[in-house]
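Below is one structure. I have some questions about it.
For this depiction, one protein chain was excluded, whereas all remaining protein chains were kept in their positions.
Letters A and B name the chains as they come in the text, with residue numbers starting at 1 for each one.
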Amino acid sequence: MTAVSPPAPLLDVRDLEVSVGDTPVVRSVSFQLAPGERLGIVGESGSGKTLTALSVIGLHRAPVRVSGGQVLLSGTDLLTMRRREIDKVRGARISMIYQDPSTSLDPLITIGAQIAEAIRLHEPVSRAQARNRAAELLGDVGVPTPRERLGAYPHEFSGGMRQRVMIAIALACQPEVLLCDEPTTALDVTTQARVLDLLDRLCREHGVASVLITHDLAVASGFCDKIAVMYAGQMVEQAAAADFFERPAHPYSAALLSASVDLAADISQPLPTIAGQPPVAGSLPAGCAFRSRCPYADEACATGEIELRSVGGPGSGGTQARCIRPFTASTNRGQHAARLTQGVIDG
Amino acid sequence: MVRYVIRRIAISIVLLIAVSMLIFIVLRALPGSPVTARLGTSQGVTQEMINRLTKSAGLDRPLASQYLTWISGILHGNLGTSYFTGQPVGSLIGAAIGPTLELTIIGVALSVVIAVPAAIASARRPGGWLDGIITAVSSAGMAFPPFVAGIVLIIVFSVQAHLLPARGYVPFLTNPVQNLRDMILPAISLAVGAAPLVLRYLRNELVTSLDSNYTRTAAGKGASETRVLLRHALPNAALPSLTMIGLITGYTLGGSVIVEYAFGFSGLGALSIQSAFNRDYAILQSVVLLISTLFILVSLAVDLMSWRLDPRTRGRHG
Partner (left out) sequence: MAEAVIAATPVRRPRRARLGIPPVSALLLLLIVVLCVCAPLVVSAGPDQIDPTHPFAAATGQHWLGTDEVGRDLLSRLLYGGRLSLMVCAGSVALAFVLGTVWGVAAAERGGWADEILMRGADIAMAIPQILFALVCVAAFGASLLSLTLITGILLTPSSARMARSVTIQETGLDYYSAGIAYGAGKIRLLSTEVLPNIFPALASQAAINAASAIILEASLSFVGLGVQPPQTSWGVLLQQGYGYLYNDPSYALSPAIMILLTVLCLNLVANRMSSPDARRAARRAARRAARGGRKVRK
């Protein structure tokens, strides 16, 4: 029996390269998303996660520009579209929610009107119909007394509420893909949990595929099917979520996991961190970008392009890592934890 | 927040009173000058004549009482009589206010009409060639004092091209077409300097707006470039720019003084020049106070309007 070839992915990003001026800040980023699937993109600040998402939906601004690659949404390359064409796609088939809800809503327009705008841009409904839909959506995202709240302005809402409004706007036309750029970073912890639950429920109900960008591995673990790790503008690992959290392949991923704060850990011990700093775009070392911070690097790591390759045999479930010596299924990671991270010296 | 409105109005009233005092004090700083300025160097002027005129004009009374007479006169509609001609000041001002108001309104409107599209064109591609040209022309325009612009315009359009009138003013009701033709060059002279002020400010606000997160959200919804600009960026940029309208009204009122003189308009500006020349304080103090009042009122109106239009300041809604 021949294996059935997997269906074409809903979102297929191939070798995306994003530059500022002549300096590439995101390089050879590739990932795929099946309908309803959830990808988590994790990494430090400055690793290029946000720029990647913005470039996929075309919301990046000068001087950032896309210098290479393809973004295929159901086969059509979004990067080659003219503004008028992509306006039809944005909001209707692919949407985004942003990090900072307090500045992402127009302060002069009522939130009812802003939600209705999202609807009327793509569907030929009357004002009254759009208003009703907006009230429904507000209710769906958990805003109490939604009909009365339609006439309120963004500044009258709390941060968590504003993010719910953003979600309502993003999902108003039931897009196929939702990009979420650190949607809960600006919120307090309890609100974070609630907003994530909301996202989880709505995406499941409407079959929305999503890309969740976050620096918080705990958030990613609860939400995502697949994890992609970004470092210095490149993807250094991609794996199914379960595989990633149990058996990270790239030393950086392993270090990240070790460095995640464990509330049950011994507080007399210093917090684990990864020594060093990520390289600045434009002054990348040859070979692996992580080698200056990797305890296992050697001369072989310093030459040539390191490709993203599948990691070893069966049971590794499609994990890919950009490393010539990745951890495999059989590696005992516990031994390596201490080497990968070191405690902070003082305060 | 009616408190804000009341406070703002109260401040304006206090300001008005202070301005009237300032004008009054400066004019009366040197005692007796109107009379000596008028008669001083003529032959056959005796001290007795000077004294008589001084007394009849009420200039020998204590300053405070003269001031109060003036102010209470204003409140009762009596602005005194001209030192020079004896005509009631009120009727002189009443005749002169029309041209000035018309010119100011048209000048400000023209400035806005020029500035808004130019600011939009500039802000769409900041740093681009169009932005560069507009900014350069704008800076050049600001260097033109209104009456100098007027003279240049007269040379080009009246002297050389014989297209537009160089002088004269006809009331609108008498002859609307001629009135508007008379208005064109003076209004442009004022707009040359005033439009850049609005343009520069609005352009910068637009650039900030277009760069902000809410315009990104709008684009993310699928809004076209035009819609993002007109529905989201422009209102947010125009709101703080409203205060510029107040500013250019002041600029236009000041500029119109000389422009009226240069174009032969018999407006408040020409009246103030004439009365300054004649040291006719009775007219001058009231005219200057009137023009300052117009400025203060427009600033007040603009402030209240932007307060009202911004949902963040006007308090709870719905």
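We adopt the following convention: a contact is a pair of C-beta atoms (placed from the backbone, for glycine too) under 8 Å apart; a residue touches a chain by one contact, two chains touch by 3 or more.
Remember, predicted model here, so these are calculated numbers, not experimental data.
*Asks:* Among B:Leu27, B:Ile74 or B:Leu242, which one is in touch with the chain left out?
*Replies:* Within the whole complex, the residue contacting the unshown chain is B:Leu27.
*Asks:* Sort through B:Val19, B:Ile50, B:Ile71 or B:Ile105 and give me the one touching the missing partner chain.
*Replies:* B:Val19
*Asks:* Which of these, A:Ala34, A:Leu79, A:Ala193 or A:Ala281, touches the one chain of the complex that we don't see?
*Replies:* A:Ala281
*Asks:* Which of B:Met49, B:Leu68, B:Ala143 or B:Leu163 touches the chain that is not shown?
*Replies:* Only one of B:Met49, B:Leu68, B:Ala143 or B:Leu163 touches the chain omitted from view, namely B:Ala143.
*Asks:* If you put the missing chain back, which residues of chain B would it touch?
*Replies:* Touch with the absent chain occurs at residues 15, 18-19, 22-23, 26-30, 33, 139-140, 142-145, 147-148, 151-152, 154-155, 158-160, 166, 250-251, 253-255, 257-258, 261-262, 272-273, 275-277, 279, 281, 284-285, 288, 291-292, 295-296.
We adopt the following convention: only the chains that are shown with their structure count from here on.
*Asks:* Round to the nearest whole Å and give the separation of the Cα centres of chain A and chain B.
*Replies:* 55
*Asks:* Taking the complex as given, what residues does chain B use to touch chain A?
*Replies:* For this pair, the touching residues of chain B are 211-214, 216-225, 231-232, 235-236, 239, 310-312, 316-318.
*Asks:* Spell out the residues on chain A that touch chain B in their complex, using ranges where they run on.
*Replies:* Within the complex, chain A touches chain B at residues 57, 59, 61, 83-84, 87-92, 95-96, 98, 100, 103-109, 117-118, 121-122, 148, 151-153, 155-156, 166, 169-170.
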